[in-house]
Structures are given as structure tokens and as C-alpha cells.
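Every protein chain except one is present and positioned as in the full complex.
For subunit A:
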């Protein structure tokens, strides 16, 4: 299979494999891991295997060599054309659509450097109809996309007023299907709107601390099984406005290379030193931890004040699940703190939807800072930070968000309360749990069918985020447009959101997807995969009765 001599086009692939190797060896060799296992046996009532689960197989298959070559070639051609068009524009042979500076300000220092926008102007512009597609309905399992036309190759769009109805939604992060508009479900939200209005017009510390905010904070803490929690009005800002309250100068942040922008921004604003470790690679992390503790700060060699490891539960572009048991063991050994961003995993994984800690059967108190958002699984907006009471108390007085940013909107708060109660079964139904199970089932079904068809998909078998690798820029665009023609809304991403050779389509599964919908998507994918030659995988996928939880795939990985 992947025993190819193809030069790995990007370090990323190799890293993944290393990570896998490491995990398997690790269990045998490294003392700390065994220790962790022993600990868990000591504390748990049940047999160790049921208490602590290990990582499901995670695959990152290398494409054939010709794919990498063609991808670079594709970008090369497009870039050449870009220069050619720039030349034509410069000599006035091609009409220039770019917005211009005002006449009065022509002699100012240009707001943008010309080369900065080369990629936008020449590449993104031509294909930008694949993003920002406006919709005019609920972002549920199906939605209505507003039809757009462009007379000038996407420089301007106009809406035709027509809609493409009932497009199957494979793009929204509606994991548990709480993006819904059923009157009965939303009754409490409507009541709250009627009672409170929409905004709060103040910050939490001034006059915006509503009783329902505190109610939600208690519920979040109970849901996660921690002492206390605090909620914030925007998920992105939860990271960027709270990390500076936790670490500062003289502290070290160890950040996964694929962390979300909000984490990176928060880390940067904190003033702490940032070291980046390879994605989900425990060897890389441990090397940095050792280095940090043994040599202290650069130049002065003062010991670091504290070390904070920042990871995400599920990485939204890779579909990989963090190696939490290993990281917890490392953080305990090196006395670091752990910041876990569960934006995509809370509600979406774990037998009862409690996120990655539950997926691995870990004690939530082992995670120092549990962060998550309400945008995805809960169909609302905002984020939370949960953990020990001291942590939350400190945030309540030092968080930038508590002092300077508006508190959470009451109807949004109510939606989260409603969704969370539903997942916890506090509404007296099993609807929430049924959805968690449905999502897990949909995930397994969809992933295994795609593998059968021969697509290269990334990520963990448990992850409802499923990236299908498309590699070549031309195919990305053709794929997205053809899927929309077949009434399936997909998200495609390429450079700069991914490494240049690894453009992909991302499918987000939802509990609200019915089997019929998934089958429709799979049918179209299969056809399109053949038409566009997207089935790059050279693995033999044989459906086995135990295919979903065996470890054979991992051995497969080791061979590569």
C-alpha cells in the first residue's frame, strides 16, 4: 500500500505515521505510559480496558507520487497564468476589476502591497463561487442555497432571486442537529426573546450578569463533570480573550501546529513564548517539554514560570482526535498545564456526548482548562471555559471578555440551556442521547463506505469531520461545483488553510442526516469520484464484521 518511495510532499503525512508508530511502541517501552495505565486501574471500578480507551485507528494515507507532481504542476500553471493576466492588465488588454483607491488618496502609501494580493486576484477570484454561498433557510440537514450569477468571472455576484432548494447540507457544524426551527423545541427560546429582548447592552462585570447566565454556567459545569465554568459571547473570543488571563511573560505555550487561529491569536496576545510541536506527535511534544524543563528560558536559563500545552479535541481540517491519554500522562510527568479546546468535539464524541475526555474515559479533572464552543453541537453561539473553581474565579475577575465585551444574548443562552438539557436527558426524554448515538452511527457508516469506495480520507474513525483528499486545485473546484449541481452542499478547502498539496473537501456529519440522505451523498460521491478520478487510495479495504473497532488498520499503518 503506502509503501511508496514517493517523496512525501509535505512533512505532515510523515508526522502522522510517526505519531502512530510512537503510540504503539510507547505502550511497551515508556515507563510513564504504563504508570498511567496502572493509575487508571487503581481508581476505576471496572476492568481497565473499559475505563480507559485507546485511540481509534487514525489514517493519513500518502497519495501516489504522480498526484503530488500533478498538484505542483497545476499550481505552477495557474501561477503562470496569473502572471500573464497581470501582464495583460498592466498593458490594458484585460479589463481590471480590482477596486481602486480614491483619487484623493492616490499618493498615500498603498494600503495593500501588489504581490500580497496576487493569489487572491488571480487564483481565488476565479473560483470564489465555491465559498460564501448564501443560504436562506435553516442550516439543518438540508438547506436552500440562493442562486448567484457572475457576469465577470466572480468579480461581482448578483443574486437571481431563485433558490436551489433542499440541498443536502454536508458543510455546517450541526453535529447533533440542534439547528432546528421546530416550534415546540424553540418555545423556551421564543419566550426568552419575548421576555428579555435580544441584547444585554453591558458587560458581565458591569450590569450584564443575568441570572440565566449563571444558570447556564452551573449546567455546563455539571455537564462536563467539573467544579465551575464561565460562558462567553463568542467562541473565537473565548480563546483569544482568555488565554492572556492565564499565561504571560515568562510562561511557555506548547501549541499543536494545526491549532485554530483563535488559539494562536490568544497565545500571541498573552505575551508568552510559543513553541510549536508537530501535529498530534507525542515525541515532538515530549522533546519540547524536556527541553523546556531542563534548559529553562532561552538566554537567561531561568526556569519557566509555567508551561501550558494547547491542543484541540478534534482538529477541524484533519478530522484527527487528540491523543489525550498520552498528553495527560506527559503533562503529569512534566507538571505542565493542559488547555483543551473542544470546539468540534463537545457533544459530538463520547458515548454520552461529553467530548474527548469521555471518549478516552479520562477524568475531566486531569484537564486544567476545558474550553469549548456552543456554535457547533448546540446550534447556538459563544463558548465556555470550565475547570477548577480557582481557575474560573480568576477568569471572572481577569478575563478580558468579562470586563470589556458584551454578555451573551439571552435567547442564545436559552438555546444552549435547552440543547444541553436535552443531551443530558434533563428534559425527560432520550432524544438527546439518541442523537449522540445517531451521530456516531452516521460517522462510522459514512467513513467506512468512503474507504470502501477508495477515497483517501483523513482522520479518526470516531470523528464526525471527514476530509476527503482531492489534492489538485482544478479538481477541488470542479468537485464543489458538480456537487452543488447534484444538490449537495460541501465545503472545500485548499491553500492557505491546508498545506499546498493537500486540498480537500470536508464533510461534517450530523445526527439529523437520515440514511437516505447519506446514501444519496455517497451515491453521488461514488459517481463523481469516478468521473473526476478522485479515488486515490491504494489500500485494499475489505469490509470485515469487526471493521469498526479492530486494530488491524494500525498495523497496516506501521507498514507504511
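By our rule, contacts are C-beta pairs under 8 Å (C-beta built on N, C-alpha and C of every residue); 3 or more make two chains touch, one makes a residue touch a chain; residues count from 1.
To be clear about the criterion, contacts and distances are computed from a predicted model.
Novice: For the chain not present in this complex, what protein name does its UniProt entry give, out of "Auxin signaling F-box 2", "Hemoglobin embryonic subunit alpha-like", "Serine palmitoyltransferase 1" or "Large ribosomal subunit protein mL53"?
Specialist: The missing chain's protein name, per its UniProt entry, is "Serine palmitoyltransferase 1".
Novice: Touching the absent chain in the whole complex: find that residue among A:154, A:283 or A:406.
Specialist: Reading the full complex, the residue touching the unseen chain is A:406.
Novice: Which of these touches the unseen chain: A:226, A:241, A:310 or A:386?
Specialist: A:241
Novice: Looking at the full complex, which residue from A:79, A:154 or A:205 touches the chain that isn't shown here?
Specialist: A:205
Novice: Could you tell which one of A:258, A:391 or A:534 touches the chain left off the display?
Specialist: A:391
Novice: Out of A:186, A:274, A:482 or A:532, which touches the unshown chain?
Specialist: Touches the omitted chain: A:186.
Novice: So which bits of subunit A touch the chain we can't see?
Specialist: Given the touch definition above, subunit A has residues 99-102, 104-105, 107-113, 120, 124, 131-140, 143, 146, 169, 171-174, 178-181, 183, 186, 189-190, 193-211, 214, 233-237, 240-241, 244, 246, 260-262, 265, 268-269, 290, 293-294, 303-308, 333-337, 368-369, 373-376, 378-381, 390-391, 393-398, 400-401, 403-406, 409-412, 415, 489, 491 touching the missing chain.
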